[in-house]
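Just below is one structure, and these are the notes that go with it.
Note that this complex is displayed minus one protein chain, with the remaining chains in position.
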Amino acid sequence: MAKTYEIRDPIYGFIPLDDWERTIVDTPAFQRLRRIRQLAGTNMVYPAANHTRFEHSLGVMHVATQMYNAIVDRAGDFLHKELGYDNAGIARLRKLIRIAGLLHDVGQGPFSHATEDLFPENPRTRKPYRHEDYSSAIVRHLLRVAVEDHQGNRQNYHITAEEVAGFLEGDPVLGTNLLWRDLVVGQLDADRADYLLRDSHHIGVRYGVYDLNRLLVTLTVAPDPVSGAPVIAVEDGGMHVAEALIMARYQMFTQVYFQHTRRAYDYHITEILKELLPGGKFPPPTDETSLREFLAWDDWKVAGLIKEGKGGEHGEVFMARFHDTCVYATSEIPTESELSDLEKVCAQLGDLVSFVDEAEKVWYKSGKEDIPIVLHPGLPNQEVVPLSILSSVVRNLKPVRQRRVYVRRCNKDRALAVVRDALGKQR
Amino acid sequence: MAKTYEIRDPIYGFIPLDDWERTIVDTPAFQRLRRIRQLAGTNMVYPAANHTRFEHSLGVMHVATQMYNAIVDRAGDFLHKELGYDNAGIARLRKLIRIAGLLHDVGQGPFSHATEDLFPENPRTRKPYRHEDYSSAIVRHLLRVAVEDHQGNRQNYHITAEEVAGFLEGDPVLGTNLLWRDLVVGQLDADRADYLLRDSHHIGVRYGVYDLNRLLVTLTVAPDPVSGAPVIAVEDGGMHVAEALIMARYQMFTQVYFQHTRRAYDYHITEILKELLPGGKFPPPTDETSLREFLAWDDWKVAGLIKEGKGGEHGEVFMARFHDTCVYATSEIPTESELSDLEKVCAQLGDLVSFVDEAEKVWYKSGKEDIPIVLHPGLPNQEVVPLSILSSVVRNLKPVRQRRVYVRRCNKDRALAVVRDALGKQR
Amino acid sequence: MAKTYEIRDPIYGFIPLDDWERTIVDTPAFQRLRRIRQLAGTNMVYPAANHTRFEHSLGVMHVATQMYNAIVDRAGDFLHKELGYDNAGIARLRKLIRIAGLLHDVGQGPFSHATEDLFPENPRTRKPYRHEDYSSAIVRHLLRVAVEDHQGNRQNYHITAEEVAGFLEGDPVLGTNLLWRDLVVGQLDADRADYLLRDSHHIGVRYGVYDLNRLLVTLTVAPDPVSGAPVIAVEDGGMHVAEALIMARYQMFTQVYFQHTRRAYDYHITEILKELLPGGKFPPPTDETSLREFLAWDDWKVAGLIKEGKGGEHGEVFMARFHDTCVYATSEIPTESELSDLEKVCAQLGDLVSFVDEAEKVWYKSGKEDIPIVLHPGLPNQEVVPLSILSSVVRNLKPVRQRRVYVRRCNKDRALAVVRDALGKQR
Partner (left out) sequence: MAKTYEIRDPIYGFIPLDDWERTIVDTPAFQRLRRIRQLAGTNMVYPAANHTRFEHSLGVMHVATQMYNAIVDRAGDFLHKELGYDNAGIARLRKLIRIAGLLHDVGQGPFSHATEDLFPENPRTRKPYRHEDYSSAIVRHLLRVAVEDHQGNRQNYHITAEEVAGFLEGDPVLGTNLLWRDLVVGQLDADRADYLLRDSHHIGVRYGVYDLNRLLVTLTVAPDPVSGAPVIAVEDGGMHVAEALIMARYQMFTQVYFQHTRRAYDYHITEILKELLPGGKFPPPTDETSLREFLAWDDWKVAGLIKEGKGGEHGEVFMARFHDTCVYATSEIPTESELSDLEKVCAQLGDLVSFVDEAEKVWYKSGKEDIPIVLHPGLPNQEVVPLSILSSVVRNLKPVRQRRVYVRRCNKDRALAVVRDALGKQR
């Protein structure tokens, strides 16, 4: 049996991994995640938010495995009979899910999501690349040897880097195996399952706490009510814990990730990076050379450059903790009148406006991505119904689209006077 | 300064209380709460649910105090200037809230809420008494000496038993002080604040977990938007934690308190009590003698009688853990068609039906009881808006009204066949 | 694959068990454990200490399994090659350990250890029976059908009630399998591993907290340094966590189980039972009839009798929480002079003495029971050394033998005066 290593983790106690997985963990591309904080500048508001993508990535591998094992326990027959997996297939699939979970964030930029605006344009889509594009490109171009050449893989699974990258991208070539991608990229995936608990733990809040144990004993696979294709689903006993996970995400975003000072630091970090990056953009994820250049960017490099005074005006703001300040904000779900106020305020403030922030998030997607709930599982009257039909909670969770106007701190008093003036008549 | 005692508590570490409060805790009426489990027969499903009303009552006193202190910190000026409290008044009010919190459940029957159906009719209201009626009657008739005669009270506060009872009942005689009753009996009260965390802790679930720390730093007092009267309110920064507390309650009810086996035990316990109680009803809360008779009933007495075989058929069921079983259930929010199915099922089952359960709960009350949220607290544009206006989550949280049909366990198979038959056409 | 059930648990999340195990859990003898509090009258001091032997027994089954699985992971080769287990043997052994862990406390009397003094004399040993004797007798006489006749056992394992009882007793007939008894009855067993965490959790203290996760990744099997026989051991990386577990037990005893008021309630409970039991003793564990009589005694029955006023003087003390009070106590490790003071105090107090308590415990046994530590596991210089040689901490942990003199509460002031007088010269 393969040698097992255990890594300490504050959420799960120990995370076991085998020698092959450890080889992947030991690559420079993965070790770099130790130098990328999970929550960018959130620690400027919540001081204990210093954890990194490294431990999160291990956690995603671990939870995805627990989810998969739970499904195999519950729906083993379905996997064997309907989907045609035998024991070797089930073991191979577990490894594929683990490696994909481990590597899903390997393409994150420094300060995580804060810097996604600086990804160059993808010529195919005419939109900026996403960090997921970097992740799969890194797997293909830089991790092929680590993924493919370990004896543990060669003897037992023959999983290719292409397969892992395709799994992360949702490449239709993977056929049935793609079903499992929802465990890593979906509305109830291991990514969310992990970061909600992990961020809450380190920060010291309860917003992201939900009952993972309960979720794990209710996950299953069932035929989609519309297409009939097999999908990851939740038994009816887990409907409320699925609701709770969605609410936990909503709470974490509105209370932590969208906190007004944190948003200011996201802005400052982006501006600092613009200053530092040649041409103001990251290298594209197109080939080995530019990927290596991309990977050279991590929090340490950026931090070092800020310390050297190369971060420009925003670098100084960052060091002095003299961040921009919000002088007008709409509600989380802006009314028409607030949006018109916003325009008025911006017009009056003119050059005083540093930036206008839009914190936007959809909490639940119905349609194809709706979470299927299995009513009466295993009984003659079994039925699969989308969560959004069953739960008035998720159905009515309105997207947030809060806008905020920020000014330089030194202009705060002047700006507030202007705002009061601009809104004067109504108040 | 008064001597302080500390009682260990798994939720708050230590709960301090003074000598006067301890005298009240030491009365037989309060000590009896050690013999009343918080969650009746829930331990038959969640084995660790063995905690009692005793520690919950201490917890309510403690959280109510924390809430009150938080409000004094935040709205001290308002209390002084608008409400006319001086320092002595603020200290006296703290004590009144503490004693009321401590005693709010002193009138619980054995197995807590499970037995409320057996309270006799209140001739005034033509409805059964509620456990709150017992609590205030016990304070008036049995705890007068403990409340009034302690030197700590006589020298400093002159709080009367009548005042405590009136506070619990919401007696208009109390005037402004009634405002504070919401800390003990309201939509965001110390009762809920405590039991959600405490029940979750002992049972081992996360459903009831919310961020009490955050709630405490956002509680305040503000003028009601409609009436202008002062009300307990939450600053806008706490809006989401108020939402979260309401969701936590919703989760605890749907996942724990309304669990189908637990509901069966509620039924069995009620039937056992009917068997045991003279005339099938508890004595009324009308005078000292019948209150003493009432207080003689606690879990121990009932348990002892069950063990002696005096619990009748349901006592045997209880001991053997051979509870009734649910053979048909509507959704939590029943559709018309489910209700018509229910009728069909009941008609076909006839005498096989043991009982039909209705688990019913409203999650949020708007109108007068809506939680006021203070937008922009302390700023010129301060505004008080009901939570249900601001939060699509609480506004859309539909009441649950799940109906379930139970049969004796020995009839389960027969009954299931009948149900299948009754519903045959549609399935 | 056998159907699995999951039971919620505050320590481990969910405890899974199969249909056979559930059948055993559903027996009246096991369900009775729901009616036996884990910590007797401890709740009179630590109000939240209301948990029962039921959930503890499930927990011991669960931790013993985790320990066993950890050893199989780490020392699988040793088990196969040196001890001759094949996969079926390893699976069968797991079940035996689980069932034994589940049933180890099935013979506890009401109020747990508090009542052990009332077990009748074992004619063979001339000492009182121990609760372990009841456990194994109950397995043999009352649980044979539940253990032996379930299809899950008959088809796969053929484990007999005799084998389980023998395992609990340490019957040499079991040969090599006895090695595993240390997982249920030993210095590092699942019993302690569970109750330290569980008691701490419910009470709300940190005294019993240790790193179970770490223990689990260091447990192994190794040859005893003296006899060469295989023994449960700990790899050197776990030496400090073994120390920590022993310290946690020491802390729990000195801080909780030996707390002076708790000891008073142990005494009162014993006296109440003496009053209630025919002849002042429990029926012996000798045959089915007297075992059934024994099992009729649980906390409920005793509580009911106390409520009916049949508990005598001590029953009244218990209800009124008017417990005896300690007027003189030696240190935990008494000096000669304290012991002589004690004699003096008792002589002077005469009839005022209610009882003299001796709280006595050894924290670590060296000799045959010493925990073996494997230094350099798997390396050429592997060596097995007893923990007491390696750890100055456990080696120097002196046994506690604290003596305390109690009097009736009403005599407290008089008694204290006598004590002051008796000790006057030295103070």
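Note that the chains are named A, B and C in the order they appear, and that numbering of residues resets to 1 at the start of each chain.
Note that in this section a residue touches a chain if its C-beta (ideal position, glycine included) is under 8 Å from a C-beta of that chain, and two chains touch if they have at least 3 such contacts.
Computed from a predicted model, the values in this text were never measured in an experiment.
When the missing chain is restored to the complex, the residue among C:Ala70, C:Ala244, C:Cys346 or C:Val384 that touches it is C:Ala244.
Of the listed residues B:Ile90, B:Leu179, B:Val217 or B:Val356, the one in contact with the hidden chain in the full complex is B:Val217. Interface note: of A:Arg144, A:His201 or A:Arg292, the residue touching the hidden chain in the full complex is A:His201.
The missing chain, though absent from the display, is touched by one residue of C:Tyr12, C:Phe111, C:Phe167 or C:Tyr207; that residue is C:Tyr207. When the whole complex is considered, the residue among C:Ala70, C:Leu174, C:Cys346 or C:Val393 that touches the unshown chain is C:Val393.
The chain not displayed touches chain C at residues 205-207, 209-214, 240-241, 243-244, 247, 250-251, 254-255, 331, 333, 380-381, 390, 392-393, 395-398, 420, 423, 427.
Think of the hidden chain as still there; on chain A it touches residues 7-11, 13, 26, 28, 31, 34-35, 37, 43-44, 46-48, 50-52, 54-55, 58, 201-205, 296, 298-301, 303-308, 319-321. Interface residues of chain B with the unshown chain, by the touch rule above, are 1, 4, 6, 13-14, 73, 76, 213, 217.
Here is the rule we go by: only the chains that are shown with their structure count from here on.
Interface note: chain B and chain C, two copies of one sequence, contact each other through mostly matching residue numbers (shared numbers exceed half of all numbers used).
Matching the C-alpha atoms of chain A with those of chain C calls for a turn of 180 degrees, to the nearest 5.
Look at where the CA atoms of chain A average out and do the same for chain C: the two points lie 47 Å apart.
One simple way to say how far apart two chains are is to compare their mean CA positions; for chain B and chain C this gives 36 Å. In chain C, the residues that touch at least two other chains are 13.
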